[in-house]
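The block underneath contains the structure these notes are about, expressed in structure tokens.
Of the protein chains in this complex, all but one are displayed in their positions.
Naming follows writing order (A and B), and every chain is counted from residue 1.
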Amino acid sequence: MSRLTRRTFLGASGSVLALAAMGRPAFAQTAEIRHFWWGNPERDRRTFEVIDIFNGKHPDINVTGETLGFGDYFTKLTTQIAGGNMPDVIQQGYGVLFEYIANGAIVPLDDYVGKTLDISKMDQSAIDAGTVDGKFYALSIGANSHMAMYNSRLFEEAGIVPGEDFDPYGYTYDELAEFAAAVKEATGVAGTDDNTADYQNFSDFVVQKGAMLFNEDGSYGPNQEIVEEYWATWEKIRNAGGTPPGPESAGLAGVSELSQMGVVTGKTAMTYLWSNQLVGVQSLMQDTLGAAMYPNTPDMVPGSIVQPSQFVCLTRDSANPEAATTYMSAFVNDLDMTKVLGLERGIPSQSDVRAALQPDLTDVEARSVEFFDKIQGKTAVLPPPPPSGSNEVEQTFERLAVNVLLGERPIPDVASDFLNQTRAILARA
Amino acid sequence: MSASTMPAQTTADIAHAYRQERAKRAKRSAVLKHIFLILTSLVMIYPLIWMFAASLKPDNQIFGDLGLWPSEFQWENYSEGWNALPVSFTTFFWNSTVVTVLSVLGNVISCSFAAYAFARLEFSGKTIWFALMMMTLMIPYHVVLIPQYILFLNLGWVDSYLPLIVPKFLAGDAFFIFLMIQFFRQLPRELDEAAMIDGCSPFKIYWAIIMPLSLPAMATAAIFSFIWTWEDFLGPLVYLNDMKDYTVPLALRSFISTDGVSQYGPMFAMSILSILPILLFFIIFQRLIIRGIAMSGLK
Partner (left out) sequence: MQKFFRRNFAGYAFLSPWLVGFFLLAIGPILASLYLSFTKYNVVRPPQWLGLDHYVHMFQYDQRFWKALQVTFQFVVISVPLKLIFALGVAMALDKGIRAIGWYRALFYLPSILGGSIAVAILWRQLFNYDGVINLILRLFGAEGPYWLADPKYSLWTLIVLAIWQFGSPMLIFLAGLRAIPQELYEAAEIDAAGPVKKFFAITVPLLAPVIFFNLVLQMIEAFKSFSGAFIISGGSGAPLDSLLFFTVYLYNEAFSFLRMGYASALAWVLLLIIALFTAIAFWTSKYWVHYENERG
């Protein structure tokens, strides 16, 4: 329907438009496929180019692209779900993917695998990540992992040499406390962000402690002890002088704007994000960023996971799933197309594609590829998909942790409060 | 001190002294006013200056360095920003202009109709309609977003400008109705009554008496209507799918990314440009607010 109404502007009344839309033959010659993603100018340009390439190669399919910024993407998607008007192919992140699968907005791809959809060269880990209850739902278009990004100049000024004074791929919270304080001492800039209110770091810590964020039965994994210990660990780093003052960090709890991150504003020398954000953060800074894993406990149990940064998924509302999956397949396999896409969405999960991209990497892209090579074998296994409500648990954590940062309530109180509220959220979800 | 306490003078003298006194006082207060206004203006304009400075910096200097003065002037942000997205800003500005101009027309015409009915005409059920109209102002728009989307989807209007424009011609914004009601009610009733005796129809009264005398109110409504439509992004966000149809605010939001390279400099450059039409419209139409006084001298 969209093609017919798109360019029509006030020329016809609504009912005429509706009639025109209904009048379209069901067996149209060209299959109309809508692809919707969240992006940025660079990604938009590349993706539209890829759509042109695909349309050129497939005269029977006409893909149209729709794009918005991340902040608006899910608002619009929610509206479209309610209207039964979702685009055929949508982009999804790992965090909310499972809610969309659970409520049926996204449909399984198994019927198309081996026919219109080729996943023979996909990494098994990527396929597993998109599989729920034995059904394959989501096609990974880029791998991702937790990454700490540090300001190399400030580290250098403080005489901290990565690889000597600390191992970026295996350092402890105690070491972090030490070198963060050293950076502060030497440069006046706090050595690290304070992650007290950072749920991603917390989720790593839980796994490092041998627990899981969510147990197999969907109940919450961390106990009182783990939550308390996590906050106590960061309190120690804070007290050693390695972080900005607690209230300063509290003001940033829950803020995800890259421009407000400590390394970008120059308030800290190390910020904790995702590997696919390295390029974006680097573009906002003059100093060069180095990449490290998140800190660990002395036992060095792996806590971070490698997970798809983004998927493409087929929606319930697609009228032509064969054509849609043909496009999805090309999106991850067609070397002409993947060459244009590059690493913009993360490291591709298809081996041929990776090999073909290798020669053309920019400096900062090469840094993230190197990071991925180095963390091989140091990551944890993929946990079972988080249950509904996990999103809300994360927000609750960020909210309550501010109590700790402000020093207003004792850690054990806040921890038990958090676990109680989490139980209530999961019970309601 | 005042003129009326000097009984010996003639009326002309009194008037003269009064005018002199008034001129002196006016001058003193004008200076004070300017000082107050300039100081306040500085506070008001600072963010714009900051934005303008940011629009001239390379991305990697906007956030680390808080100084206003760019170390180098990157005017390319403007040309790059204009063409940064797959569709150029020429299209976005044109789309915004079309939607905004039609919305202003729609709002001023249809809302003044409704306001005239409420303020000057008698009909049964008026209080109930008025209450219902006020209710449409009170409902948080986020919860009607989805039902409204489904409605427009069923009308076949999604992916066109119709959902953005048609409601404006159907007096969809109660704010303007209420605003105009308040101004219409200030006009003397005798005007209508005299016109009625002369045999004027209600439409004639609306058109020949109420509207001309309400120029300041109409200009105010036009200004708000222009600004709010120009800046609206929630409507375009939900109803427009094709980037070629995007309006300026929607396009501006495509610059920022949490998982890729954002383009802040070009985004700020385009933000600055997107303010210019608003300022232009504002400067032109606020004159009508002043001119209104000459008109109201008629009464």
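Here is the rule we use: a residue touches a chain if its C-beta (ideal position, glycine included) is under 8 Å from a C-beta of that chain, and two chains touch if they have at least 3 such contacts.
Bear in mind the structure is a predicted one, so any value in this text is a computation, not a measurement.
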{"item": "Full-complex contact with the absent chain, from B:P70, B:G156, B:P216 or B:P266", "value": "B:P216"}
{"item": "Hidden partner chain, touching residue among A:T30, A:N55, A:T78 or A:N320", "value": "A:T78"}
{"item": "Options B:Q20, B:T40 or B:S88, residue touching the unrepresented chain", "value": "B:T40"}
{"item": "For chain B, the residues touching the chain missing from this view", "value": "2-5, 18, 22, 26, 30, 33-34, 36-37, 40-41, 43-45, 47-48, 50-51, 54, 63, 66, 110, 113-114, 116-124, 126, 129, 132-144, 146-148, 150-151, 166-167, 169-172, 175, 177-179, 182-183, 185-189, 202, 206, 216-217, 219-220, 223-224, 227, 231, 256, 267-268, 271, 275, 278-279, 282-283, 286-287, 289-290, 292-293, 296"}
{"item": "Residue ranges of chain A at the interface with the undisplayed chain", "value": "71, 74-75, 78, 81-82, 99, 103-105, 245, 247-251, 253-257, 259-260, 316, 389, 391-392, 395, 398-399, 402-403, 405-406"}
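Criterion: only the chains that are shown with their structure count from here on.
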{"item": "CA centroid of chain A to CA centroid of chain B, Å", "value": "40"}
{"item": "Residue numbers on chain A that touch chain B, as the complex places them", "value": "1-2, 5-6, 8-10, 14-15, 17-18, 20-21, 34, 38-45, 48, 64-72, 75-76, 78-80, 82-85, 256-260, 264-266, 274, 276-277, 279-280, 283-286, 309-310, 344-345"}
{"item": "Chain A partner contacts - residues on chain B that touch it in the complex", "value": "59-64, 84-86, 98, 145-146, 149-150, 153-162, 165-166, 233, 237-238, 241-243, 245, 250, 253-264, 266"}
